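One chain of protein is taken out of this complex; the other chains stay put.
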C-alpha cells in the first residue's frame, strides 16, 4: 500500500496533475468510476453475472474498474492526509459495535 | 492490506453476510457510498471546501466515507479474487503509457 | 410540464439560488439523488421490493426521490435551454433505429 501511494504520487507529479485533483473533482471521478463498474452488471441477473465471470475478458474489465476506483481513492486520501487502511480498520471497529453478530446474523445490513 | 482483508472477511463471516454480497449488490453500494462522499462537496466551491477541511468533524466525516468505499472495495475484490494493490499498480502502468508526461503535463486528463 | 418549469423557476428566483446552479453542480446533485433512489433498493431482491411496494410509506419515499431527480432535471434543462420532452422524444426516435424490435425483442438492451 505504501508502495502504491508512492507510485501514484510520482505518476501525478510527473504530469503536474495535482492542480486538478481537488477533493471535489476526485470525488466526482470516484462516482463516475463506480458507475462504470456498475455498468458491467447493468440489466444482468446474479446468475448471468456468475456465468460471465468465467470469461477472462469480462473479469479483466471489472478488475480494471476496481483498479480505477482504488487509484482515485489513493489520490483523494493522500490529498486529505488520510491513511486508508487505518480509516477502514477504524470504521470496521465501529460497524462491529453497530451491528452485533447475534442481532444481524443473516439479516441484510442497512446502508 | 492483507490484515484488513482478513478482518473484513471475519466481520462478514460472523454476520453471515456473504449471501448478500453479490458483485452487483456490492457495486450498487459502492455507487451509493461514492455519492455520500460527494454530498460533502455538494454546492461548495473549492475554497469553501479548503476552509471546511480545517474543521475536525468535517474531516472525520469524509475520512469515514473513504473508509466505507475502501471496505466495499475490499469486499468485492475478495469476492472476485482480485488483488487490489496489484490491479492498481497494473492500471497505473497502463496509464503511464496512455498519458506520456511530455504530452499531458499540466493538461487535464480525460476520464 | 410548462407549468412545472415555471414554478421551479419562480422557486429558484425567490431564493436567489441561480448562482449555485452551475451545470456541473446540478449534475453532481442529480448523481446524489439517483444514489438516494438506489438506496431504497440496496441489498434487496426484486421480490422483497415488490412486497415493500405495497407499503404506502415506502412508495411515498420513492415517489419523493423521483420528484427530486425530476426537479434537478428541470433546473439543468432550463439552464441549458433544453426542452426535456422534445429531447426525450428525439432520443427515443434514435433508440428506435438503434434497437430494431425484430432484433432486440426480449433481449436485454445494452446501456
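In this document, chain identifiers A, B and C correspond to the written order of the chains, with residue numbering beginning at 1 in each.
Keep this in mind: a residue touches a chain if its C-beta (ideal position, glycine included) is under 8 Å from a C-beta of that chain, and two chains touch if they have at least 3 such contacts.
Because the structure is a prediction, the values reported are computed rather than measured.
Enquirer: Please provide the labels of all shown chains that the missing chain touches.
Expert: Output: missing chain touches A, B, C.
Enquirer: Can you list, in ascending order, the chain A residues touching the missing chain?
Expert: These residues touch the chain not displayed: 20, 25, 28-29, 31-32, 34-36, 38-39, 41-43.
Enquirer: Extract the touching residues of chain C with respect to the undisplayed chain.
Expert: Given the touch definition above, chain C has residues 1, 3-4, 7-8, 11, 14-17, 19-20, 22-24, 27-28, 30-35, 37-38, 40-41, 44, 46, 49, 53, 59, 62-64, 66-71, 73-74, 76-77, 80, 82, 84-85, 87-92, 95-96, 99, 101, 104-106, 108-109, 111 touching the missing chain.
Enquirer: On chain B, where is the contact patch with the chain that was removed from view?
Expert: Interface with the chain not displayed, on the chain B side: 28, 31, 39, 42-44, 108-109, 111.
Note that in this section only the chains that are shown with their structure count from here on.
Enquirer: Roughly how far is chain A from chain B, centre to centre by C-alpha average, rounded to an integer in Å?
Expert: Roughly 3 Å, centre to centre.
Enquirer: Please compute the C-alpha centroid of chain A, do the same for chain C, then give the distance between them in whole Å.
Expert: 26
Enquirer: Counting only residues that touch at least two other chains, what does the list for chain B look like?
Expert: 20, 28, 31-32, 34-35, 38, 41, in rising order.
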